[in-house]
Structure formats: C-alpha cells, structure tokens
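Of the protein chains in this complex, all but one are displayed in their positions.
Which chain is which? They are A and B, in the order written, and residues in each are numbered from 1.
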Amino acid sequence: MAAKQSPSVVSPERQTGAGADIAALLRELVAHLRQNRTQLREEWARRITRAQLLTAMTEEEIFAEATSVYDNYVEALETGTFEALQAYARNLSERIIPRGVETHEVVGIVLLLRDVLARSLFAKYHEDFEKLNRILDAYEPAANRIANTVAVGFVQERERIIRQQQEAIRELSTPVLQVRERLLILPIIGVIDPQRARQLTEQLLRAIRTNRAKVVVIDITGVAAMDANVANHLVQTVEAARLLGATVIVTGLSPEIAQTLVTIGVDLSEMATVGDLQGGIEEAERLLGYKVVLQSELPHPATKA
Amino acid sequence: MEVPILKQGHFLIASIQSALTDADLSQLREALVLRVGKLRARGVIVDVTALDVMDSFAVRTLRDIAHMTRLRGAETVIVGIQPEVAFAMVQLGLTLKGVATALDLEEGLAFLDRFTKERFERA
Partner (left out) sequence: MREETLQPVSSDVDIVSARQKGRELAAKAGFSEGDQTVIAAAISEIARNILMYAKRGEVSVTLANSEDRIGVIVVARDQGPGISDVARALQDGYSTSGGLGLGLPGARRLMDEFEIHSAPGQGTTVTMKKWRRSA
C-alpha cells in the first residue's frame, strides 16, 4: 500500500522481477478499490438495474449481494486465492437459482463490475498512460479469472440442481405398487438408461423385502426402445429378484422390442413373459394360489352372504 | 467360525452368524453333507441373512451344498439374501441357477414343506 504514494519507486523493481511489480500494482489497485468502495459499489448496482439484470431481485437485495460480491472480488485480487470467492459464488448461486436467475445475468453482472472498475482506473490514471497500462496488465488477468470463477461456480451449481431434480423425477417415475398381498407391480414408462435401470432394480429389490413379495409383474408397455445394455439389466433384475425368492413376470414387450431382443441375442430363457399386464396379473395370481371367480359362478352365492 | 446347524423335524437349518472365511464355508459344506445322511434330513435351509457380501467362492460353495445334499436325498433352499448382496451377485454373474431361494426362514420352511409333501405324495 506504501507504493501508492510513490508510484515512481515501482520502476526499478520492474527490472528485478515482473512478479514483484505486478504484486505491487495489485496492492495499489486493491487500496484504490477499498477507498472508493461505497461509490463504485453504488455505481455497479445502478448499472445492474439499468441493464435489467437480476430482475427477480429487489433493489435492496441487489445492493446487498453487490456489496458481498464486491468485497469478495477485492479480496480475491488482494490474496490471489480464489477459494473464498468460489465458495461465495456457489452459495450465491444456491440462493438465486431457485429465484430464476439465468446464467447470462450472472455473467452479465460480473462483466459489468469489471467494466465499472476498469473505468474508475481510467479516471484515476488517465494522466499517466504508461502506469495505466501496467495497472490494466495486472488487473485484467485477475479480473478474468474472477469472472471465470463466478460463472463456472454458477453453472456448476445449476448442473448440480438439475442432477438433483432428475434424480427426484426418476424416483417419482418408477413406483413399485403392491396390488395384492405378496404381489408387486412395477410399471416402467419412458426411456431407460443404465442409471435408471440400476435405480429401478435397487428400488424393486428393497420393495420385495419390505412387502415380502413372492411375485413381481414388470410391465414395460410404456418403454419405447431397449438396447442390449438395458435388456441385460432387465435380465439381471429378474435374476436378483429370484435370489430374494420372488418370481418376476415381464409383460408388455412391444413388437419392436421383441425383435430387437431376439436380433441382438439377449438370453431371455430364464425370463417369464406374458403378453399384457392383465395376463401378467392373472398369471401372478395363479402362482400365488388365488382364483378369481365371478360371483354368479360361485356354487351357492345366496348362502355365502 | 463354525456355523451352528439345528435340526427341526425333517429339516436341517444352518444359520450363518457372521462373515465366513473360505475354510468356514468349506467346513459348513462338509458338515451339512455329512449330517443330511446321518439325520436322514429331507431338506436343508442355509440362512445367509447375516452375510453382507457374497463372492464367487461363497456362491460356489452354496451351489455345491445344494447339489451335494440333493444327491444325498435332501433339497436345499438358501434364504435371507439381502437386496444389495443379490444385486452385486448378479452383476458378478453369480445367479445360483438351479438352487432354490426364499425370502427368509419362514418362507424357506414353507417351501420345503410343500416340496417334500409333493415328493412324498408322488412316491
């Protein structure tokens, strides 16, 4: 910070090492940003509002976040370490993503700050052009890295949230239903990828244990396509269920899937298949020893009441 | 660690209590094959509820137990395979083909009851 009073002292240092020079310039820069914190922060917040960024947030909120980002920004410039800024960016993203803030807005505000600060440097050093150049040389790589850190942090957080939501949707989309004592139905709808197939299996196996199921009907009427990988997963699921003592009946294989499976040569010899879900449930009931009879066909319907 | 083998009616019940070494497993196989004949058992239940992993050696030994006791006149049923264990087994390619399985001890006993009754009535 001492360098601020005597900028000319910097010159001999340049001969000895550019690193020391940059460090001194950054120190000077940081001091400048600290000194003008209030004014620069306000200018930035104003420009955010004018550019219609962060419209999901109130002006107070924008100002509060702008303050934190500003302070973290200066700190990253000063220390040259980005962990704190990274953590803050993640935390910020976590808070603003649910409110609908978009990636371009986050990138936009960071670029705005970069612009606001650069302009203030122009204003301060416009009389010493050579010094201005050196200050910008020191500032720009750091500023770029900061912008990058914040943007990447935001995108990563978004990806994490999307993954989490995908997980949640997956879980919702594979309900294991108990239709009768000891009989489970697993209707599968949509696309099965390896991850979903694995999850499906884990869920089914747990359900077999908790419901003490003896027969499971897996209905794949709603599955449009199946490759060798997924078919093998299905075979594994059937085998694993048998290890728990449950019999699996697969129903609803479409003509396309039937053709694919035979063409690619998946070994389905161990798998019990029935044309449709109704047939599958009837077969399951037979295995469980149920017999569904029309009331009118009962031997003595009147006396039974 | 030796696996205790209990006799209940016509059946033998081997209830595994903790992780087993290869030697323990081999010893269990020998004990069961021996006792099936000695006690004239018609069925064997191996309860593996306590096993938190089954590798190829364990599965091969269980399969051997089932085949060997069958040769000695008793049907074997493996009970209590945990969901995670079952999933890992099929990923390894271990499916215990040709060996009866049941959810737990109760189901295993019901299976053997049915199985031996059918065989008895046929005879």
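Convention: a residue touches a chain if its C-beta (ideal position, glycine included) is under 8 Å from a C-beta of that chain, and two chains touch if they have at least 3 such contacts.
Being a predicted model, the structure only gives us computed values, none of them experimental.
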{"item": "Of B:5, B:32 or B:54, the residue in touch with the unshown chain", "value": "B:54"}
{"item": "Residue of A:37, A:145 or A:160 touching the missing chain in the full complex", "value": "A:160"}
{"item": "On chain B, residues whose C-beta touches the chain left out of the figure", "value": "19-23, 52-57, 59-60, 82-85, 87-89, 91-94"}
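Operating definition for what follows: only the chains that are shown with their structure count from here on.
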{"item": "Distance between chain centroids, defined by C-alpha means - chain A, chain B (Å)", "value": "45"}
{"item": "Residue ranges of chain B touching chain A (in the complex, touch as defined)", "value": "79, 81-84, 86-87, 89-91, 95-97, 101-103, 107"}
{"item": "Footprint of chain B on chain A - complex, ascending", "value": "201-202, 205-206, 208-209, 212, 214, 236-237, 239-246, 270"}
